[in-house]
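Okay, so here's the structure we're looking at.
Heads up, one of the protein chains got dropped from this complex, but the rest are sitting where they should.
Let's turn to chain A:
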Amino acid sequence: MSPPPTSTPPTVGAAPRKWRVATVSLAGCFGCHMSLLDIDERLFELIERVEFDRSPLTDLKTLAPCDLGLVEGGLCNAENVEVLRRFRAQCRILVAVGACAITGGLPALRNHLDVGEVLRATYGERVPDDPELPLPLARVLPVHEVVRIDHALPGCPPPADAFWQLLQDLMAGRAPALHGGLIRYD
C-alpha cells in the first residue's frame, strides 16, 4: 500500500519550531528507551529538531502540552494509569511503544495469578502498605485498553531504525509506514 499523501511543513523564514516530545516508562523495563538511544549519532540530528519535555532523560517533573508522547510499558499500578491519562491529555500524538504497551507484554503473564498471593509470596507477612505506594492493578493492561492511542511501534524492544522511521514520518506529517523488516514482536 502506498503511504498517504505528504503534507509538507512550512519552510519559509526561520527554522521550523522544534517538536516537543515527552517519553515515559510505565510498567516497562526501560529497554525501549535504550533502543531509542540506539539511534546513536542520529540523536544529534534529532535534538536539532525536537525538545524533550518530561522524560526519564530530563529532569522535568510535570508535563506541558506536547506534540508527541512515547509510552513504554503496560499498566500495572494506579500511578501508571494516572500518568498515562495525563500523557493522553497533553500529547497531540500518543504512541504505544514496545510489546508491553501494546499487549501488556511479559509482565501480563501475572494476570492469571492472584495479585495478593503474588505479593504475599514475594514479601511474606510484610507486604508494603504505605499509602505513598501505588496499589497494583489486578491485571496488567495494554495502554490502548485505557486511553486512545494514535500509533504503535511493536517490538521487545522496537529496533532503533523503527524509532527513527517513526520519528521521521511523524515530523514530516505522515502516518508511520513501517516496512516489513521494521515490524517485529520479539
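Here is the rule we use: a contact is a pair of C-beta atoms (placed from the backbone, for glycine too) under 8 Å apart; a residue touches a chain by one contact, two chains touch by 3 or more; residues count from 1.
The rule is short, and it goes like this: contacts and distances are computed from a predicted model.
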Name check vs UniProt for the chain missing from the figure, options "Nitrogenase molybdenum-iron protein beta chain", "NADP oxidoreductase", "Energy-coupling factor transporter transmembrane protein EcfT" or "Electron transfer flavoprotein subunit alpha", returns "NADP oxidoreductase"
Option touching the unshown chain, where A:A22, A:L70 or A:A108 are the choices | A:A108
It is residues of chain A that touch the chain not shown, namely 1, 96, 99, 102-106, 108-109, 111-112, 139, 141-142, 144-145, 149, 151-154, 156, 159, 161, 178, 180-186
